[in-house]
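Data first, discussion second: the structure below is written as structure tokens.
One chain of protein is taken out of this complex; the other chains stay put.
The first chain written gets the first letter, and so on, giving A and B; residue counts start at 1 in each chain.
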Amino acid sequence: MRPLTWERLLLRCGLLALILFGVVVVSLKMGAVQVSLYGLGRDLIHVLLGRSSAISTDYGMIVLNIRLPRILLGIVVGASLSVAGASFQALLRNPLADPYVLGISSGAALGAIVALIVESHMAISPEMAGLVTPFGAFIGAAITIAAVYLLGMRDGQMESSTLLLGGIISASFLSAVIMFLMTTLSGSNLRGTAFWLMGDLSTPQPKTLLYLLGIGFLLAAGAIYTTSSDLNLLLAGEKEAMHLGVEVRRVRIVVYIAASILTGLAVSVSGAIGYVGLLVPHVMRLIFGSDHRMLIPASALGGAIALVLADTLARTVVAPSDLPVGAMTAMAGAPLFIYLLRRRIA
Amino acid sequence: MLGKISHNSRRGRFVPRFRCQSSPRTILLVFALLFFLAEKVTAQANAASATPAQANTHEVVDEVGRSVRVPLVPTRIVSLAPNLTETVYALGLQDRLVGDTDYCDYPPEAQKKPKVGGAINPNLEQIAALRPDLVLVTKDLNRLDTVRALDTLGIPSYSTDAAHTIDGIISSTERLAGILGAAQAGKVVGDDLHRRLTTLQESLRSVPATHVLFVVWTQPLISAGKNTFIADALRKAGAISIVDSTQDWPQMSLEEVVHLQPDYLVFAADQTGAGTRAFEALVSLPGWQLLDAVRNRHYAVISDAVNRPAPRIVSAIEDLAHQLHPASFQDLPSLGKEIVPTNSTSPAGPQAGSFPPPDSLSGTCGMESSCAL
Partner (left out) sequence: MSSPLRSAIPSSAGAEQLRAGSDVRLSVEQVSYAYSPNPSQAPLFTLEALSFQAKPAEIVAILGPNACGKSTLLKLISGELQPMSGRIFLNGFETHALPAKTRAQRIAMVQQESRLLFPSRAWEFVLQGRHPYGRGMRFENSDDVLIAENALAQTGASHLSDRWMDKISGGEKQRIILARALAQQPLLLLLDEPTLHLDIGAQVDLLASLKRLAAENRYSVVVVTHELNLVGEYADQVVLLQKGKCLRVGPPATVYQRELLEQVFQAPLSVEMTASGRPRVTLFSKT
């Protein structure tokens, strides 16, 4: 009998964090523009010490201003989607659950498109302009969350199967609305929407948004983490969890809202990136088991690693063009999903 | 039993319980530290990369209403749209063009410029690596996100508006020339284009307009709406589009087209032979034989310059006019289907787009030398 301990948890997370660091370093090096890591390291130290004028490498600025923020964005989005995916799988007791199945991503996409349309008819100051789309996406996600939640409630109890059905139906309906809007309203703003809908990390986001993202992730993921032992019990069944002292209703509400916030934040800045929220928790479960006290942080780190890798591929494979990262995750994710499915059945 | 358990636990391993309280705190501390570091790095990086030289720049308002600070004479220009690349070449400023998109294929020299990716998804790092002092974008093609990204990186960008009329294209060219510090060249080009159009109008004055269907795509059948610059180009060429839609790229049903019975079908081809192939493909589809234009093989193929809002579109207009109304142009030498830039002397007759060099560059470009379009 070897239950999970703080030490083992920190050790494993430390290992994952180390891998993430390695991936970040490799990712910084790769790109359309060649950089030397030594020069970059020196530049970083100059910057930290406040001597930004002493930056020597030609492309140090490029990397610090473009590549590094993109990598950081990938880390937060990947972590958010994976933690949300793990949470929904536990909450709905369904291994196929992920942010998309519940229609939240489609709602966010619709919100973003509506925001774009509204924005093109209004005069907005430049500082606010970058925040309009993410704000619209988040509102769209929130509305979908509430609607699917209400659909899934029956007799005051959240019923998993109804929730899933409600989510699937919402996703289809919202996708249809999105298609309609895109065909009838042609405008230069909407041209990029198709790109965004496939998941795109290439747009540098305003700093306020990045901070909001980071803080939101920590708060929401932290809230979910405090319920992780409850989630372990929920996996065995709601009645059993209740008999073991879990306040099922409270836990479901907290996890549902927190996971939806994570999804909303992620989709609002990066569009609809698929497969990450679905597969990363499964892979982490295969490696570390389904104890959520380990699974949640492992999913966060694993999701960050996966998305940074995918994004690095997306921007180097057909350089100088940028592939949308969602295309990359789908191409890698679908075969992996099939492999995992066969493993379970075999 | 219970007594036995508690007795055992005293002999068990000692797990320091204080860790439970302090470990979350250390994690929070680590995160706070990471935040602080990230903030510092990005703040410093941004500060250092802000353009220090405020001299030699002026504030202008671009065609979509953005107020931007651009150099008086930009020397490192990156173009993010094929039509803008063509315009830069037309103004003779190609030596100042340091990068363009994968799709900038005209003139052929443009293909040798450093590439920054597609128009919709250019690679920001590549753009930044070229250290441009001005990036040209257009509302027709580029994404708002790209423009915002350039703003965040402190790279000035100038955007032209979506083109709707040929006159609009010409004035946009002149305006762009002014921004690029080559106002004189812009005027020359603009005047030349206007003159050619006026000459064309003269020749077509007494001829009724031909009803045409401009075919953008065959399956599904897509044409150009009446507010597009293509519709305006058709008008200037003595044609009138049967499509009355306000949508930019309306999908047409065969019934509608048969009902309206255009006299001619017009195709824009990117290489010789492709237009004919498109026509043949259309003919083989069921129902198309109901069209007179199809049975009589009344179709015209012009260069795909008609798809790009650039000076070259006027050549395509002239070409179309010649094909639709050959009788009006019998006393003038016929124009080839495509205008190819030559390094030899240009043909005598109407200046097919040759023009003097900009003021700031020395050179002996004249009417009949190598700067021909």
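The definition used in the following text is that a residue touches a chain if its C-beta (ideal position, glycine included) is under 8 Å from a C-beta of that chain, and two chains touch if they have at least 3 such contacts.
This structure is a prediction, so every number in the text was calculated from the model and none was measured.
Hidden from this view is one chain, which touches chain A at 1, 3-6, 9, 93-95, 225-226, 229-230, 232-233, 235-237, 239-240, 242-247, 285, 289-291, 293.
Everything that follows uses one rule, which is that only the chains that are shown with their structure count from here on.
Here the spacing of chain A and chain B, counted between their Cα centres, is 34 Å.
Taken together, the chain A residues at the contact with chain B in this complex read 5-6, 10, 31-33, 44, 47-48, 50, 52-53, 55, 59, 61-62, 64-69, 72, 126, 129-130, 186, 188-189, 191-192, 195-196, 202-204, 206-207, 214, 218, 315, 319-324. The touching residues of chain B, when paired with chain A in their complex, are 15, 19-20, 23, 31, 35, 37-38, 40-42, 44-49, 102, 115-118, 120-126, 128-129, 139-146, 148-149, 151-153, 162, 247-249.
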